[in-house]
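Shown next, in structure tokens, is the structure this report addresses.
All protein chains but one are shown at their positions in the complex.
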Amino acid sequence: MRGYTADKDDYLKRLRRIEGQVRGLQRMIENDEYCIDVLTQIAAATKALQAVSLGLIDEHLKHCVAQAVAEGGPVAEEKLREASAAIGRLVKS
Amino acid sequence: MRGYTADKDDYLKRLRRIEGQVRGLQRMIENDEYCIDVLTQIAAATKALQAVSLGLIDEHLKHCVAQAVAEGGPVAEEKLREASAAIGRLVKS
Amino acid sequence: MRGYTADKDDYLKRLRRIEGQVRGLQRMIENDEYCIDVLTQIAAATKALQAVSLGLIDEHLKHCVAQAVAEGGPVAEEKLREASAAIGRLVKS
Partner (left out) sequence: MRGYTADKDDYLKRLRRIEGQVRGLQRMIENDEYCIDVLTQIAAATKALQAVSLGLIDEHLKHCVAQAVAEGGPVAEEKLREASAAIGRLVKS
């Protein structure tokens, strides 16, 4: 059981759509499509990945982190530290 | 012929690798892997897409935009305006 | 008392340094300095602001959110929702 388990199908659907977008990008490159159009599609795929990340962070805070915090102790601290590090990676990616 | 044509195989290889990363993300979700590990992989895929974008922008400036500018006139202006808009979308994505 | 209260002096020092960077940017523009050098300095100021944000989010999770979660109830939910929204704004800024 993970924070995202209840929405698993939704996440899988979104990731399959992103996979389709990345395959579409390959076709665009193969067909020598215009650079700016390729860039627009990459921006769309990147935004979609970012939205998945934000959804996962939200679920993670609401479930894994909240549960650890409710239990307290070193595990709670570790979960909080880990969540902050993940947020940092997300902001910088 | 596009700015990226000379490096087409390299771009295709990178996009296929990103497609594989997105499929890997689906497997992670299917297997209920730990949220933070999924997030780390999404950050990697996002960074890889971003690197493709930066490469395409670079080629686009060096080829399409530079050629239009060398020819001058309204096409040059249009290409420059379009490149700036694409950079803006990239920065905000 | 806020999550950042214990590190207040550190945050103030960092923000004063950022204020100095932004004043430095004005001097660069006044002196017609090279665009690329101005851009490099803006990137440095932006990164410094981002680091302040990440620090504040970290403190906020460790203090305000953790405390609300330990107490439970609707306040905890509201704090979690609010933290996720702030992370979203940070990622998109």
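Going by the order they are written in, the chains are A, B and C; count residues from 1 in each one.
Basically, contacts are C-beta pairs under 8 Å (C-beta built on N, C-alpha and C of every residue); 3 or more make two chains touch, one makes a residue touch a chain.
Predicted model, so just to flag it, every value in this text is computed and none were measured.
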Omitted chain - touching chains that are shown: B, C
Residues of chain C (touch criterion as defined above) contacting the omitted chain: 1-5, 8, 11-12, 15-16, 18-19, 22-23, 25-26, 29-30, 32-36, 38-40, 42-47, 49-50, 52-53, 56-57, 59-60, 64, 82-83, 86, 89-90, 93
Those residues of chain B which, in the complete complex, touch the missing chain: 50, 53-54, 57-58, 61-62, 65-66, 69-70, 72, 76-77, 80, 83-84, 87-88, 90-92
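Heads up, the rule we're going with is that only the chains that are shown with their structure count from here on.
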Centre-most chain, if every chain is reduced to its averaged C-alpha atoms: A
Chain A and chain B: spacing of chain centres that average the CA atoms, whole Å: 18
Separation of chain B from chain C, taking each centre as the mean of its C-alpha atoms, in whole Å: 28
Between chain C and chain A, distance of the C-alpha-averaged centres to the nearest whole Å: 22
Multi-chain contact residues (two or more partners), chain C: 92
